[in-house]
Every structure is written in structure tokens, then in C-alpha cells.
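One protein chain is absent from this view; the other protein chains keep their places.
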Amino acid sequence: MNKTNKKGLFANMSVQNKHSLLRMAVAIAIGLALATVLIFMTAELPGVALKYFFTAPLQDWSYFSFWIQKAVPIIFTGTAVCIMFSANQFNLGLEGAFLLGGFFGGALVNIYVAPGNPALGIPLGCLVGGVVGALITFIPAILERLFNASVMVTSLMMNYICLWLSTFLLFSVFKDPKTSKSTYSWASANKEIMVTKFNLDNGKLTIFYSLIIALIVVVIAWFFLYRSKTGFKLRQVGENKNFAKYVGLSVGSLAIIAQLIGGFIAGLGGACEIMSLYTNYRWVELTGFGWDGVTMAVFAKNNPRNVPLAALFIAYLRAGAYVMSIKCGIQVDMTKIVEAVIILFLLAEKFLSKTYRKMIIAEAEKERAERAAAAAKLEG
Amino acid sequence: MKILLALLEVFKNPAFYGSVLAVTPPLLFAALGCSVAQKADMTNMGMEGIMLISSFCGTLAAGYIGGPNPWLGLLVGVIVGALLGYLVAFFNLKMKVDIILVGIAMNLLGGGATAFFLPLVTPNHDRTSTNSIQSGILPLIKLPFLEKFPTLNAILNNQNVLTWISYIMIFVMAFLLYKTKLGLRIRAVGENSNAAESVGISSSKVKTIALVLSGILGGLGGTFMSAAYLSYFSNGITAGRGFIGLAACSMGEANPIPTALTSILFGFFYALSNYARTTGISDNIMKMWPYIATLIGVVIYSINKTNKEKKRRAQLSEK
Amino acid sequence: MENYLVMQDITRVYDNGCIANDKVNFSAKKGEIHAICGENGAGKTTLMKMLFGIEQPDEGKIIIKGQEVKLTSPTKAIEAGIGMVHQHFMLVPSLTVAENVILGIEPTKGMKFDMDKAVAMTEEVCKKYGFDIDPRARVEDITVGLKQKVEIVKALVKGCDILILDEPTAVLTPQETAELFVQLKLLRESGKTIIFISHKLHEVKELCDQVTVIRKGHTVANFSTEGVTEADISRAMIGVDIELQVAKTPAQPKENVMVVKDLVVNNYVGKKVVKNVSFSLRAGEIVGLAGVEGNGQREMIDAMTGLGVYAGGSITMLGEEVKTKNIKGLRKLGLVHVPEDRMTLGIARKMSIKENMVADKMDNPRYAGKIFMNKKTIQEDTDSFIKEYRVLCKNGEQPIFGLSGGNIQKVVVAREFTSYNRLVVVDQPTRGIDVGAAEFIRERLVQMRDEGKAVFLISADLGELMNLSDSLMVMHGGEISAYFPDITNLTEDELGFYMLGVKKMSDEEIRGALHE
Partner (left out) sequence: GGNGGNNEPAKSAFEQAKEAGKFTVAFVVNGTLGDKSFFDSGNAGIERINAELGDQAYGETIELTYDTSTWGTGLEEVFKTGWDAIIVGTYDMKEYTIPLTEQYPDQKVWFYDEVWNFDDAEGWQYCPSENLYAMMFSQNEGSFVVGAMAAMLSQTGKVAFMGGMDNTVLDDFYVGFAQGAKYVNPNADVNLSWMNSFSDATAGKDTAQGLYAAGYDVVFACGGQAGLGGFDQVITEAEGNWVIGVDGDQGAYFASLGTDEGNAKAARCITSMIKSLDVGVFEACKRHLEGTLPYGTNDALGIAGDYVRAAITDTTTTVFTEEQLATVNQIIEDIKNGTIVVETAFNHEDGWFTNYVKQNDSTK
């Protein structure tokens, strides 16, 4: 059986994997081609615009930093969604979890609990953000468990409740009257911006510590899902609920655990985002990162290990588009169109199914030929 | 106390009820659209995106083709809605993409494409709304005979024609789902597609039709936003109404009348949040109410359903 | 009289390679009720699906009224005058009877669906053939018996001349059955051809004119019911070919591991399907359970293994009431279970072989610590399981859905047999797998018995049952209809009589299964 023919990278890959890679490549190509068309349609200097769109994040450190910065929040929410989707839980409450995680954990902790004390504020902020986030996803989860209420609908409603709750608290209690929509700044306490970052090359490269936290979360999430026994159980629930029940798992509790963890990660992400990018809290709209998390999980096939790559890809598009927008006045919203198109083609099982059959048949032919050759050799 | 009195004042004001009627239609269209799809066992999560795109296209058509012609805009909005409904069906039924994820992609597309094309198609390269295109507004229905009855007059007179259509649509959809051949097939396919297939009904065809209908209603809802609520398209103009429609549909178990009542309840709280700001209650708190109400509603509904199911089982086992 | 319907040399091979029909011949005359009999899996339903256009024959032809027809869809079949009542209900619960009946041929009045016309159409058919159904009642509110009648009306209203009934009485009470028969006879009088599938031979004898017997995809007999006895039909159906004899010593039963006493189980619609069943399973003994599908075995096994609930009586395992334990608790006590439905219950499709092998072992400290899985042990043990159980695969990392059916079954068996066990419940352990693998699994079962485990074997393969079991129970109509403490002198014919309800033992004899 060990007929390893060293024909390069793809030689040892199964046909399924090859095809799924091909499908991903084609989906991405379609998306990028569409982006190119859109740019040509709209830009005054399409060449320049294209250059920014495709290469900006690699052009200098500050664009590079911006690229990484854009990836961080969606690494958090993407990982969160991976865990929930792995257990087949369609809890869409991450928007709310991210927002309130940022509000309570990122902002209020640093303003009121640990002012001027990043050493306490950051870890405590992360913790509080996570707990708040977990609470947000827990509510729909427990409602489904107790009353069988559709978690998708209740979690969507939770998002808006979180939004208006936080704006209410912000405007009626915590707002700094000097500002239009921000809390007091925690920078005031220690006179300098508390966001912690690496500054390399004279401050041109700025990488926030939140990236490190995000990557740690990814690693833990991966270990959790694929190495820990609870994670294994979660995946069993996600894969086949009846099977999980049959091997003796408590399906209901595991479903809740998955949602709690997802909410925790999203809330933690919100806190990190607030603590690294801002010196005060100022979100009065849903951030959209929760939905991005779903996109990420789709791209990553529900495996946290792939999330950073997926996030970097999307963030690259977004960073490029943003620079292009500032330089050439092209709307950043273009990336959303590209993302939507990629999602649709990436997930389309029937997309390129004819090619798949052809690949399969070719593979089978090859195998048959090899076998015949081997048989001939034996005889000869 | 002062606040309660002020609220009472609001409830005594007939214009408040007129306002409830005026803010409900987009929710109603969305909810009815979700319900017709849901009846065929298709969760139309992409309602928000469908509404946005059809609103956008409708506005452009109304403004560019034949000067301000909102009726044309309505037509185009509806056609675009139908096409998008078909697109959802295509990706789900033919390409086998999970229906929820098609919906999420549709919403992404809705937000992205409208915002992206807006400056390209408006004469002033507007970034936020089509203010520089005159797309007009659908006519208000004037009922002069009502002027003798001030209360009714405040509630019913001068409502937009699309508002009336939206309420008529409740009965149209109820009729369609419960009194027509198509409705029967939609319900049959949604509940047991094997049963439908076994008598020669193509379930994917019926599901596609249901989603196209859903798209049409989404188109009406979207056009309402830009040709009745406002007179122009503005980025994110639907502001989550598609999602609320989905929730209302879920609470009304996709049956047109309960779904419509839920939407109206939602509209009630929505209007209340507008009126209550002059009573001293924080309007952010008021804005939370519709969602909390829906949340509670969904829970109560689910409890009821579970109990009913239990009772049914118990009854059966007695036999 | 000329044959009204002829199915000639029909062959159907399913995608998975299963030859469900192999040159089957079947013909029926106008105005007769023609029974098709055969064991579970003989290919009866497959044959009928081809007649109703759901499946297409790979070979052979279908001739109606002397004309060859191509039935490529149910619509075509309906046009050709064929109606079918499926083995499982094909009804939309929330719709009314009339709406269900006219689905697909809805009458309209202008834009409106014409409910009155639909009701009238339903009533007309009901009146003509003597059915008493309220056309405006919701299907979810009516009894199972009525539902079955709605299915028939559904077929009749489309003007069918040939009516297929696939096990219509499986879900009916004797009274409902009797009532149905009256109506079927009326239909016969009005000139309809009825194809009637049933495992209940007295029904066949009572109702039908002709009977065709199918065994393993072949037509084996065709009689007129006039001249044959139930025993004759039974003999034709049950042909046991014992492929291989697994050698085994006589059993030495020890203490009771599980005791089932006066068990009552209701199915999901609340119908009592297990009626006061009592027996016990002893360590060191293989107890076999025979019976035609749908006689309460499914529900009883679910109750025993904690997957389902029971309404009355008791099930105790090693003295503990099963009801009070969850599945995890039962597994701790040593209950393992190879389920019949391996694809939806036995495996997680997209997970690897390795993960499927250890899915139930996460609370075993050998395989997982407090938090993490014990990767190395899992790797080593699963590799050795794969070797021991001869699972044909590339390696343990391969997703399980890529395996053949038989190898999937080996994985399930390996998982269950290598977990801590005192009682092994195996449901159709060798269905659809090759001879070698089957023999292997059977040997393991005997080995487990010899190690002092209690084994409960449920199988549709009578050869397997008779070869492996130390004692054997037969289930019929929700009751134990026979208990053989010793099966050395048991013949397959005899067994068939009990399974098909031709014979029943005395209560005393059956009580022996409890080993008090």
C-alpha cells in the first residue's frame, strides 16, 4: 500500500481534500475577481487602487499593524463560533456578548475598579468581559434547555437587548459629558494611553497584546476541542446528538457548556478590543464582529486552528480596502460583497461537483492501472 | 407617578395609535415574508439583506426611470426581492448551502452592496443616503369622511397606501396559505415533504416558490422604508427589521394572523419608544422593550407548545 | 382471466450494492387481493416502490393491461391507475383529512382551493367504499386506524385500479383490522386489484386470494390461499441457510444480570406495544430474541438500554432499577449495546475511527485524565482494536464514513465489546456484513458468554439465532409468544409458526423465561 510517489505537496492528499482545497481556491478566486471588477468599475485610477487593495498591508509597518489589528477581534469571535458550531449550537448572541464584554470588562473595570492600574485592569477586564459574555449567550441557551425556545431567535433578540442596555447605561450613567458618546477615559488616570502594545521600528509597527491573548485563546480552544475530553464530548454532540446520547453523554448540559464558552470568548474579545484600541468606551451600534465570527467559522471549517488564517485573510481584504478607500475614495463595503460571495461558493456542496466526479474517476483509473501493473509484474 | 401620568397621556392620544399603524408595516412585511418561507420549512434568515437591496434598487428605479415614480420603484423593489428570494432558494436547494448560512451571506451582501454602490449611482456621490435622487413617496390615503370623527381620523387618515397594503397583506397571506392550492402545497411540503413527493409534488419547486414569495414581501418591506417611511434610501435603512420579522414569525409559529399580531405588538412598543421620550423615560430603555417582549413572547409560546404536546401525548396514551 | 398486472424479471440493485430484487416475477388479476409475503428485507417494499415509480428497475418490465409501462415517477404511476399506501404514513398531520386526500390533485374554484369540493370528493369515495371518516378532521387528531383509512382513500380518490398496501395492519388493532378488511373486500368487489403485504399469515389467509412469497430477492412461491395453510406459507418464507456453525460448548448460566418484569412500553404516539413482558438474562448465557419487525422489540430494547422510557413494570440490572439511571449510569453498571441502526445511532460519521472507538470511554481513567484525553493510550489501544477486529482501513485517523458498512459495524462492535461489560445487548450484529466478519463477531459473542457475560442477541437472521442462542424467546404482538430453554430440537418451521403468530405457547411455559 505504501506507494509514496514524491510528486509534490498534493501527492499524498485524499481526493476529497484535494477537491475541497480546489473548491476553496476557486471560491476565493471568484471573490477576488469580483473585487477586481468592482474596482475597475469605480476607481479613477484602477491600477493604483488595485495595488493598494492587494498589497497595502505589506507595504509598510503601519498598514501591516492595521491588518493585524483588524484580524484580532474576528479571531476571538471566530474561535467562539467554532466552539459553538462544533457542538451544533446556533447561538447568534455573540454580537451582544462582544459589546457588553467590551463595556463591562474593557471599560468599566478600567475606569472604576482598577483605574490607572493596567496590571490589574487588564486581567480583571478580560475576566469580567468573558463572564459577561458568557452570561449573554447563557440566557438563550438556558431558555432553550428549559422551555425549548428557539435559540436562534432568542439570541438575535439578546443582541438588541444588549445594545440598548449598554447605550442606556452609557448615556444615562457612565457618559463623560464632554464627549458625544464616550465613557470617561481611563487614560486620564495614569496620564498615558493604557493600551499595551509592542512598538517596533520607532513605533511604526504596533502590535497589541490582544493579539497574543487571541492566539492563546485559539490554542486553548483547539486543545480543548481536540485534546480535552469535554471538547471531545462537545464534538460528539455536534456531530450526532443521538449518538452522543447513546454513548452516555448529557447532551443538554454539553450544549450549554459550548454556548457558555463561546460567549466567554466573545466577551473576552470585546474587552480586549476596547482595552487595546480605545481609551474610552464608545460603541453605540452593534460591532458586526459576532456575524464575522460566523464567517470565520465557515472558512475555518469549525476548527479553531484555522481561524487565525481565515481572520488574517479577511482582515487583509479589509485593511487593503480601507487604505484604498482613504487613498482612492472607494467604499470599504466592497469587502462585504466579496465575503458574501466567497461564503456562498465555499459552502456550496454541489459547486464543482462534476469536477469532483472526474477527479474521483481519474483517481480510480490510476489505482486500477497501478494494480494491473503490479499484477503484471508479479506474473512476469 | 409623573411618568405614569405621562404614559397615560400617550395612551390617550389617538395619534399614538396612528403611529403604531405607521411604524408596523415594514416589520409586518418582513414577518409575513419569513412566515411564508417558514411554512415551507425554509428559515429566511436573509430577510434583512433582501429588504435592503430591494429598497435600494426600488429607490434608484423610482428616481431614475421617469422622474420620481415611486410606483415604479415599488415594482422594481418587488421584482428584486423576488429574484433574491430565488437566489436563496437556488443556493440552498441546488447548491446545498445551509439555509441559515445563505441568509447570513445574503445579509452581508445586502449591507455591503448597497453601501458600495450608493455613491456610484447617486449624482452627488452620496455616501449615506440617496438624498440627491428624487425617488418620491407613495401617496397617502386621504379619507375625508373620517374628519368628522377626530379619533378615527387621527388613527386612520393619511396613512400611506403601502401601510394599508401591508395590513391587507395579512389577509392575503392567510388566504394564500390556507385557501389556495399553492398554500396547501406549501404547508404540506413544509411539514412532510415525503408525503408531498409521494403524490407527485416537487418539494423543491414549492420551496422555491415560497422563497420567491418571501422575497416579494421583503421587497415590499424594503420599499416601504424608502418610499413611505422615508423618501430616500439610506444606508442600513432597515435597521434590523428583517430580524425582528424573523422573531415575530417564530413567535407566531409562521401563521399569518398570530405573526401579524406579534408584529403589531412590536410596532406598539416601537411607537411607544418614540412617544415616551417626551415623558421623561429614557428612550434607550424604551427601545429595549420590543426585544424583551419578543423574548418573553417566544418563551411563553414555547412553554405553551411543550405543554400542549405533553397533553396530546397523555391523551393518546389513554386511548 | 388475463393478468391485469405483470412484473417480469424485475431486478433492482441499490447504490450500496444491495441486490434487493433479483429477477422477481409477480402478476395479479383484476379484482383479486394478492398477498406478498416474505421475511424482513426480502425485497417486498422495493418491488412495490418500483411499481409506484419511486425506484426504477435496473432490469425487467412492468405490464399493465397488456401494455408495457415506464413508471418514472409517482405521478406517472398515479396516471397509470396505481395507488400506494406506504409502509410508513405519508400524511401531513396539521392538514385535514380532505386536504391530505386531494393533495396533488387539488380542486380549485377561481383562485381558491375548493375545500367544499375536496370534502365532497372525499365523502364520495368514503361513501362508495363504506369508509366512515370525517373529512374535516385534522389528521393529527385522528386515530391510527383512521389514518390508515385516509391513506387508502387518498389512493382511491385518484381513481386507482391497483391498490398497493404495504403492511397496512402493522399499526392497527384487531378491531381496526377487521373493519379494514370489510372495506378491502368491498373494493375487491368493485373490481380493484389489491396488493397486500403483511407478516400476519392469518390475515393473508382470511383476506387474500393469491399469495406470492419472496425470499432474499427471489420469487419462491405462488399459491392460491384456498389450498394452503398458514404453515405452508410460513415454510416457504423462512428458509434458513446456516452458513457456518460456530462451535460452542453448552452454556453454564449463572446469576441473573437483568430482570425484566411485567414490562409495559408505549410507543411515541402512546400506543401500548410491549404488553407485560417478563424474562431475565443470566450471566454466561446467550438469549436469543426472534420476531418479525414491529412486534415491540424495538421499543423493548430501547427501554432496556435506557434510550427509551417504559410505562409499567420494572427492569433491573444487577439490582438497580434502569429507570433511575441515565445511560452513563447504565454503562457504568456494565451495559453495552450494539444498536440495530448503526449509521444514525452507532457512529459519529465525520469523526475518525479512533474517536468512534473511544467515544464512550472518556470516563475511563485509562483513556482520559481529568481534563485531557490520553492520546498515546488511545492511539495504541485503538490500533490494537483495529487489528484485533480486523477493521479494513488506512489508519485510525480516517473518518469513519469512508468505511464499508461491515467495517463500520466492526468498529461499533469493537467499541462496545472492549468497554466494561456485564450485559451485552446486540441488535442485528451481522446484518449486511460479509461472511468472514460475521463469523468473527459470532465467535466473539460466544467468547464473551464463556467469560461470564450475559448476552442478549436480537437478530432477523434465524440461522444465526439458532446457531448462537442457548435459549430463545419469540416476540409477537408485543408479547413473548414462546420461550425455548433449549433449542437443540427446535426446527425453523416451528420457529416461523411462533413468529408469525400461527402458534403460541402457554403462559406457564413462557413464564420460564424469568428464571425465578
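Quick notes
Each chain gets a letter, A, B and C, in the order it is written, and its residues are counted from 1.
What we mean here is this: a residue touches a chain if its C-beta (ideal position, glycine included) is under 8 Å from a C-beta of that chain, and two chains touch if they have at least 3 such contacts.
Here the structure is a predicted model, which means the values were calculated and not measured.
Taking every chain of the complex into account, the absent chain touches A, B. Which of B:I50, B:V189 or B:A276 touches the hidden chain is settled by the complete complex: it is B:A276. Touch with the chain that is not drawn comes from one residue among A:W222, A:W283 or A:Y316, which is A:W283.
In the full complex, the hidden chain is touched by subunit A at residues 40, 43-48, 62, 65-66, 69-70, 167, 171, 175, 177-182, 185, 187-188, 193, 273, 277-279, 282-285, 322-323, 325-329, 332. Within subunit B, the residues in touch with the undisplayed chain are 6, 13, 15-16, 19, 23, 68, 124-129, 131-132, 134, 136-137, 140, 158, 225, 229-232, 234-237, 239, 270, 273-280, 283-284.
Please note the rule applied: only the chains that are shown with their structure count from here on.
The touch graph of these protein chains is complete, with an edge between every pair of chains.
With each centre defined as the average position of its C-alpha atoms, the distance from subunit A to subunit B rounds to 30 Å. Distance between chain centres (mean CA atoms), subunit B to subunit C: 47 Å. Within subunit A, not a single residue touches two or more of the remaining chains. Across the assembly, subunit C contributes no residue that touches 2 or more other chains.
Within the complex, the subunit C residues that touch subunit B are 54, 73-75, 78, 84, 86, 89-95, 99-100, 103-106, 108, 111-113, 115, 140, 143, 154, 266, 269-271, 311. Within the complex formed with subunit B, the residues of subunit A that make contact are 38, 41-42, 90, 143, 147-150, 152-154, 156-158, 160-161, 164-165, 167-168, 171-172, 291, 294-295, 298, 331, 333-337, 339-341, 343-344, 347-351. Residue ranges on subunit A touching subunit C, taken from their complex, read 1, 223, 227-230, 232-233, 235-236, 239-240, 242-250.
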